[in-house]
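Dumping the structure here so I can ask a few things about it.
Heads up, one of the protein chains got dropped from this complex, but the rest are sitting where they should.
Labels run A, B and C following the written order; every chain starts at residue 1.
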Amino acid sequence: MGMNALVFNVLKEIGINPDRFSLQWASAAEAPRFVKLITEFTGKVKELGPLGESEGIGADELQTKLEKGLAAVSSRKVRMVFGNTAKTIRKEGIFTPEYINGIIEEKLNKAIVGALSAEVEEGKPAASEKKGPPAKQDAETKGAQKTATKTKPASKKPAGKARKKAEPAAKKKAPTPKKKTAAKKSPAKKKTTAKKK
Amino acid sequence: MVEAGRSPNIEILTNADLLSLKGKAGNFKADIVQRPRYIIADDCTACGLCTTYCPRHQVDDYNEGLNITRPIHIDYPQAVPATYYIDPRSCLHLTHETCQICVPVCQSKAIDFSQKPEERTLEVGAVIMSPGFGRIPEDTLAKYSFGKHPDVVTSIEFERLLNPSGPFTGEVRCLSDNRHPHKIAFIQCVGSRDIGCDNGYCSSVCCMYAIKEAMVAKEHDPDAEITIYYMDIRTQGKEFDAAQKRAEDKGIKFVRAKVADVMPWGNHLRLTYSTLDGTHSFKPFDMVVLSVGLESPPDADKLADMAGFKLNKYNFCDTDTFAPLATSKEGIYVAGAFNGPMDIPESVTQSSGAAGIASGLIKKQRGRGIIHKSYPDEKELGDEVRIGVFVCHCGINIGSVVDVPDVSNYAGDMDGVVYYTESLYSCSQDAQEVLKEKIKEHDLNRVVIAACSPRTHEPLFQETLKDAGLNRSLFEMVNIRDQCSWVHANEPGAATDKSKDLVRMAVAKARHIQPLPEQTVPVNKTGLVIGGGIGGMTAALNLADQGFNCSLVEKQDSLGGNFKTLSHTKKLIDLVKKNKLVTVYTDAQLQQTNGFVGNFTSIITSGKGAKVKEYTLDHGVIIIATGAREHRPETVLGNTIKYSKKVVTQSELAEQLEGKGKNRAPDSIVMVQCAGSRGDDLNYCSKTCCTTAVQNALRVKEINPDSQVIMLYRDIRTYGYAEDLYQDARQKGVLFIPYELNNKPVIAEKGSKLSVSYFDPILQDDVSMSPQMVALSVGMVPEETDTLSKLLKVPVTADSFFLEAHVKLRPVELPVDGVYVCGLAHSPKPINEIIVQAQAASAKSAMPLVKGYVTVDPIVSNVDKDICIGCKLCTSLCPYQAIQMVKDENNRPKAETIVASCKACGICASHCPTFAISMGGFTNEQLNSQIQAFGQAVMEKETEAA
Amino acid sequence: MAKATKSREGTVMVLGGGIAGVQAALDLTDLGYYVYLVEKSPAIGGVMAQLDKTFPTNDCSL
Partner (left out) sequence: MSKEEYNPKILGFLCNWCCYAAADAAGVSRYQYPPNLRTIRVMCTGRVDPAFVLRGFVEGADGIFTGG
């Protein structure tokens, strides 16, 4: 709920033209509408020109700004406020764009600006690329491995116990492939895959 | 076909003829003889070596004689069963005891000339007759000089020309001198609507397939000039008119004229025809396609007297309007074109219906003959990621735009890809065998298939993975057909680049795929039918016949729906009342439904005024049969309409004619077709108004023979056997006058007198008259589907009829599992088609009930307890209440998924502040790696462009 | 001479292996019955297998 309002806000703060992000609806029976949406959006983006160019931001500055934006929306503080705002929107039951944009702007703007400026103190732009603090990152990847393998039948048994049993197998399997494949992957790009682990 | 090929419970007996069929319902004895294939089916590897060495030439019947093949061959590589056979009529050894070159040539020693015909007796509980249809005899085609000039072809021959596995590998060429035909003519109603060859019926499908073939031909050669000569364009099915409109927009010309003859004119052909305004025209064409109709199958008589059921006057199977799938012999049912000429969606619906009735008949024996399929146990995944990439040509659908070999090689040198290849049709049975082999051979533990849409073919490939011992989630499908080659047809370069990017993104995701266990959930073996008309009652009764009880919810105070007055409806009503398994709720309205296939709970209110009571029903499936009601447009063809005694709709006229009043049949009446339909107000054809109008016209003539009945029409769509009514009406003096949209009839009311004026194309003059009555053939609109579609979260089309999952493969199922539709709620149709759809819907809905459990797609959410901080955001945001808080070992609240009700939408995952929730098959890591792979595309693009 | 007739309860014979026969056979197995699909030509698929594409969706006919 309001995800697009959050993204608009972040893009505006960074100085990227929010028109570059579009959230649309087309049902399975509305093929012509879908084609119209895609054609119009492609045309608009073509008019805007390459990312950063129309916004007059140099390549490097653009990259760090974008990464700061990514870190902002991944930081627990911003996401917590975003989750609560979504909860209030759902409770209020008013889903008009004006209302959603308004409440997101009001509640989240401070948090976003804070998160964006906060990057400067930490001073580790490369590290900050990682989604949230590194500890969380590793847990999250391992978590993704473990959780994926351990989905279990709907029995009410608390998850903790089952996980113990499944964990050893998962741990043995999960991390090794990660390291091997990632190491082999050597994309030329500046964005190292370090942030993956 | 592939599924039938590999199902352990279908024994395919090819080259088999029925010798005799005896016994009664529940216990038949069928003697069949299996003519020898002269090849041992299991040993044949379909390598094709024998065909290359065989010296004898033979006409290729599969390609309608347009091609030469050898006696030992296979019809087409994707045939099921995928084994070769020897045609005894032309094989040198079988006819002259010589040759046998193929025997030593065959590496797997599969050729065995000692095979003899085998007779077998099958003891079966029920029989379904689906022998299909026969071909129009060639002498009726002679008047279009078929056989005198090679470029006069039948539609099935033209179909072979279009097919990539056809004689010219998909290129349309004239058979006279191999040139590309520029001007092509289609002649409709060849061998149908033709008393000459006693095929008085209309074959219902030729208009649609002519339009399709014209469109495909236009795709092959965009500047081809194609003209279709027709008497009436009969595109009355759902979305068929839209297809016809698309053809017109693409430049295909439609000329209303009956072609007199086709004369060879050197290499060309000259068509002579006259249009309604009497002008004679001669037009040269490079190729003429005869849209041949459908005849009854050649062995219809033999089958009929062997099995003891009756045929109708056109030698098709004789059935009753209210029991359209039952032959005159109990226990023997009919499905498909043997019942009458029909299209594929109708045949598929009929076969599901016939299966349902047969299952009802012998439900005591259900499950006894079944072999349960067992899969090899899932092999333990090695540590190393070994991905196999299979890029599909899909005939020419992908291969003609995307450079498939290039994409395949490109995939080859990606990290983790240990095997890559292309295939002509990756969904065919032989390609599935190749897939299984390669998985074993290269020890693949992830498979990426670049072909068509996962929405239609993902289950097929996942089944093959399970057969090869791989968990079915270790699979990723790339759509390079519907969303690439088909939509970027004239930008092959860009389409190939796009395919490469999409494959790279899929491989990136594949590297992170994990096996996911499949969960099963028990099913509540009852049904809920919404709508108590003919459709609803038939569906409820059929479900009961198959042994399941169901509740029937009817909005009005009594059952019957639109056709209350019919005797059949009255019969159905007391059958429903007497049936113990069906509980009826009248004045009932569905308030709320939640749950999923196998486990729905619905709340309905029933009863009137003070006695309104609320019931909560638990059930496994839902059948929607809410029907439709008559559409009464305010304006018809631009004339404002005031309904009165003199200006009525066809149903009001029918009621009046059924009455007893002496002068109930008017002395003069004008009927206006497509009143408020086909773009006038509704933009679809309601399929039944023409037949009802002609029946009414005949009824008027019957009561008042010298009355003047004039019908103003755009296309008379009395398809199938209803054509006889149209024929009869014309003989009885009913005048049928076509009108065009650019010269519409004017209907006005001056004082008490009606006045109708129209342009008569034959007189080439305006005619105005003042009839005693005007009957408007109005369409029908669905009974408020919007509320129900919101309640059950099922989609509706632009015309607000329910949108079925797939018009051919799943015509009565809705995209939401466990919800089915039948009758007028799906689209306008006559009574017999409503009953067939109701029977099909109850058959399909019985399947989950028979199986007893439902497998839950393993793409549900799962929570990592370590990272979850118990903020409860997800539980408040989940639209399906499918996630709850539980205490972990040290009593801290943690989120946990309720697997059964989770719909895998992912809202919890995207709103979780700490990324603790991930979706099976769409984990954060998989999606991030896809986005990263997308990023690489940008880099390469810029360097090229810079 | 003839293979032993497998007398088996809960079976249905479908005569004709075109689109209607194949669909009926598939539905019958889902409803719990064993099916003998009797086809007079060497392969199932009937006329539909000869078609290039089928209306109204124009996707492939295999």
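The criterion applied here is as follows: a contact is a pair of C-beta atoms (placed from the backbone, for glycine too) under 8 Å apart; a residue touches a chain by one contact, two chains touch by 3 or more.
Remember, it's a predicted structure, so these values are computed and weren't measured experimentally.
Colleague: Tell me which of B:Phe254, B:Trp486 or B:Phe801 is the one touching the absent chain.
Modeller: Answer from the full complex: B:Trp486 touches the omitted chain.
Colleague: If I consider the whole complex, including the chain that's not displayed, which of B:Cys207, B:Val348, B:Ile449 or B:Ala495 touches that chain?
Modeller: B:Ala495
Colleague: Tell me which stretches of chain A touch the chain missing from the display.
Modeller: Residues touching the hidden chain, for chain A, are 3-4, 6-7, 10-11, 16, 20-35, 37-39, 41-46, 48-51, 63, 66-67, 69-70, 72-74, 82, 129, 131, 191.
Colleague: Could I get the residues of chain B that touch the absent chain, sorted low to high?
Modeller: 219, 246, 453-456, 479, 481-484, 486-491, 494-495, 497-498, 501-502, 505, 815, 859, 903-907, 909-910, 919, 922, 924, 927-928, 930-932, 934-935, 937-939, 941-942, 945-946
By our rule, only the chains that are shown with their structure count from here on.
Colleague: Counting only Cα atoms for the centres, state how far chain A is from chain C in Å.
Modeller: Centres of chain A and chain C (C-alpha means) sit 50 Å apart.
Colleague: In whole angstrom, how far does the Cα centroid of chain A sit from the Cα centroid of chain B?
Modeller: Result: the chain centres lie 41 Å from each other.
Colleague: Could you list the positions in chain C whose residues touch two or more of the other chains?
Modeller: Within chain C, no residue touches at least two other chains.
Colleague: Which positions of chain A touch chain B when the two form their complex?
Modeller: Chain A residues touching chain B: 1, 3, 27-30, 35, 74, 76, 79-80, 82-84, 86-87, 90-91, 131-132, 136, 139-141, 143-154, 156, 158-161, 163, 173-174, 176-177, 180-181, 184-185, 187-189, 191, 193, 196.
Colleague: Going by the contact rule at the top, pick out the chain B residues touching chain C in the complex.
Modeller: That would be residues 1-5, 7, 9-18, 28, 30, 32, 37, 62, 64, 74-76, 78-81, 85, 118-133, 156, 159-160, 162-164, 166, 170, 208-209, 211-212, 215-216, 237-240, 243, 303, 335-338, 343-344, 347-348, 350-352, 354-356, 358-359, 362, 365-371, 394-395, 397, 425, 427-428, 452, 546, 806-808, 843-844, 846-847, 850-851 of chain B.
Colleague: Give the list of chain C residues in touch with chain B in this complex.
Modeller: Touch residues, chain C against chain B: 1-3, 5-60, 62.
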